[in-house]
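This is the structure, below, for whatever I ask next.
One protein chain omitted, others in place.
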């Protein structure tokens, strides 16, 4: 069941920054663009609560009334992502202390210490008051708590709460000492009071390394959960007055500090903000959308923010090319979005985001390219009504993404400073993506059995439970692909003794004796044994001893020349592939030819820059045919049906315009 | 009327660092070099006031006496640019707090908090005592207050004074909130006490960006004015005892934090320190000299500091080549200097500048290349007497340089991180410079009507008053060149709503809908419509709608292909050109061919590296013919007259030696 009755089309609106006489003009302009929703009240705490004792909703009342009058659906912010100045001044406990130990003053936004008693008192109180006042309105279709939760705090109060958190997690100090292996470097704690947050003044290292990864992992967990608790605080306050309206907060793709799978459990629906750079590949955007879709096991998400054209905080803020915003919007939909929303509806007159794109530019009129493109899209979406809502992506391939692995892998000092979790995963994603095969991004708690193929590269941290789950998955017929830097540590970042890849040794049928680290640019030749296809490896080279595994490819250089680099192990009814290096694209292509053949998944050969993605709902199966380039492109469709946008029936060779998109409702008979 | 009766030739001298027996030797050496002046007492506070209660002028008396005896003119420092150690220790309020919130201890120099009550008490007291004691001496030709004012402070006391400053500037808090658009990011202040300085702990961003540019601009203004107040404090203290001797402080070209146009109003004459790097183009040095000359509307300045040869604080401190120091000295004179002074007369024995060049090197003798070159120059200057003093530069072209624009443009987050104010302006300067056309660097308060052509590129911040002034200038027949990133904001960094370039829309006759930002190296082809001359644009590409303007050139690439990039608008009796991108040199050449034709200014075709600059005074018109390269160069003069240095009459083809210079007193009849 979809959350919305139609696709939400709108975005952030901040009329409190504008003279009231502009409000009505804006309403008309936005209505002309077929906008049907507005996200409001995102940063208005200072206005809503001008002092500790006072609340003033008069302006917000006007804004809501105006939106009601113009039939806008409202995504209602709780305004707690930026503190009021008086609070920062009167109660310094709300201000964060940074990684270098500097207590901040009133500054920017996203500035609250998550464990501040003052913040935890007043933020939910405000959310409750908003729910009480506006929650009953039919126009309020979603609560948006805070905004882009982010960052971390290392203040003295956080240190205290962290110690309480540790007591609860571990029970005894002895267990903490064991978990963190504190006999290393004389770190044995004799009292919880001796434990300090792992920032620069403690055991943290700039650039995300850590002397005691166990401690730093726990602090990441603690910080992520503390911020999540802020979300829960407000959600509970809302629920006292509004039991139904879905509650969300806008996420940020692979944002590292927060464990979004934990967040997802508390969120009614996922929303996120997509801000690719001018040179972000479409495959990376697709992976991020898929990750957001994966947070709640395939449930559609809100594309809460994207820019209509220009960003402002990138080094180079290029314009989206004509058609590109429309394509990117449908790209999100193709991967799971049920809304197309923008930051922002109106460019602000001042402040750090005044050069960030908007539907209504500083010129204040409709006579802009951006507005025309937004309007075209609005008309299309209005025409589509609910056709595409609540779709699901049929996928036989899962790719594991796990925040604790992300943290752990990058905390590790060694073996190669260029090893980055998200990039490493994207390398696998990209290979599947370019073959036109759908992927689900899955967490470690997901049901693996729904996938014929499970990719889990760089699965550095593998608990006993996860290992059992993976073994079970393969034993029952699943196919696993894992890689170098997998199976190394447990949840405390302590090594699984007995040989790499630890608890994955059995399923992969190998023992990794050593891993060589390559400096930038150094490549080691690799060859596939069956056909002598040549490729190369970079970054890391595992030295592998197959136990029960079959060898698919060997190194052809270095002292480990002619030893295995890629293996496949039969395990129960399934198979486990292991890739001991970072393969070049040629190697990836050759490798996945074999993997996909084994699992019986067929690749599709779309032209470069063309992507075809599928969503299914009760109204049918929809193929999104997308051209991610600034030039037309011929495509030979292997399905046919009506393009929902042009109403034309498409079949065989068709031409996609520059940044063009077709949404083909598949003629099931013709394609069955 | 010239400030000095002859050209001051000397520099910083610190005998307090030397044994007294060396003093007299130095005097003779310097006299042999025809030195006629010494800048003294620049960093001697610790000696002059050995404790809070005591002053001790005994050594300074000796120094002054010795200089009098040797007929030196004295530029008298007030010594307040470096605190005494006891003051830093006893009154920590004198120490600065930096951008990261760190309170500093006794350190380096230029180290006083400008709002420190202690500093503001003792600095003018010292200046007064000096004026009282030495101000009546005929040898004292100039007071030099402090030294290279610089930096900023973010201490708690500055925060308090800033709040007072804000109250005075804005009257009410509501006006502050409006000015800074504090409804953005919940920044509404409910009390002045809530406002904190915009450093790293507040709304500042490392690398000079700002979340709230309105706030940061005000803090820059406040800091610049606070430091200026330090200057005024001392000047007033001097004036109590010495009503006539001109007062200055040495500036540093385009030094960003201080608004030198505001300083200039309080300074009797401008002095500055010229320290080009080994690869600084001559055009950049020329622009800096012109800026210094422009600070007081063409009044000659003091070249207070330059190195005789080597610097020490650059990454690579190459020697000035034979003749290069002499050329650079005359280069300064050609652009407005009435003095040629050095840092320093004697190399210090220890401390952070011991490897900085001097007239008298560590060897302590006259037998050095540097000394010989200095002596040659000294003899020439002695021979020139007052011939060149108090000259003016006849110029028909003005280039606007404005500190508030400098700050505002670079505070902006977006659109392109590579956009830098001074570089952007130098690109225009360079094109005029290479044509042998004189330029005045002008502030926004200057009288534009004296120029046939006014260049105002990247004029980001345009107040209503400035817009009217520009409109008026053009309407009455002036020709304006402006560019992308102009007319965007008001004095609070709030956008002029209604379309770019805001208040310059009418005079330019265009509307800029969007600006595309280019990553490094990306170029967009450009073509001039009249002749299809091809060029290219980088950095930013405006998308322009001409309203009343004529189109001179179009883009020839990107989606805005065949739309205007350069326009010209007739407005009243004048014209306004608009350049929508950062043109390459070919584009600049073609563009200014057209502009200069329109205003009737003729370019001169000097060989590369040759510059000809003009100064006029009551004694005549002087053409400085300069060869900025280490090789001889033939030049065909289009004027004739006597070279003041060789006494030869020059006409037609002449050969400039390597780094050579002629100063031709133009035979007015022959050239009329």
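Each chain gets a letter, A and B, in the order it is written, and its residues are counted from 1.
We take it that a residue touches a chain if its C-beta (ideal position, glycine included) is under 8 Å from a C-beta of that chain, and two chains touch if they have at least 3 such contacts.
Just so it is clear, the model here is predicted, and its values are computed rather than measured.
Q: Taking the full complex into account, find the residue in A:63, A:270, A:377 or A:412 that is in contact with the omitted chain.
A: Checking each option in A:63, A:270, A:377 or A:412, the one touching the absent chain turns out to be A:412.
Q: Tell me which residue among B:423, B:630 or B:668 touches the hidden chain in the full complex.
A: Among B:423, B:630 or B:668, only B:630 touches the chain that is not shown.
Q: Of B:86, B:99, B:192 or B:241, which sits in contact with the chain we cannot see?
A: Per the contact definition at the top, the residue touching the missing chain is B:86.
Q: For chain B, which residues lie in contact with the unshown chain of the complex?
A: Chain B touches the missing chain through residues 14, 16-17, 43-47, 50-51, 79, 82-86, 88-89, 102-109, 278-279, 309-319, 321-322, 347-356, 361-365, 368-370, 630.
Q: I need the residue numbers on chain A that touch the omitted chain, in ascending order.
A: Chain A touches the chain not shown through residues 100-101, 180-191, 193-196, 200-203, 209-214, 412-418, 489, 492-500, 511, 513-514, 516-520, 543, 559.
Simple rule for what comes next: only the chains that are shown with their structure count from here on.
Q: Between chain A and chain B, what is the gap in Å from one C-alpha centre to the other?
A: 49
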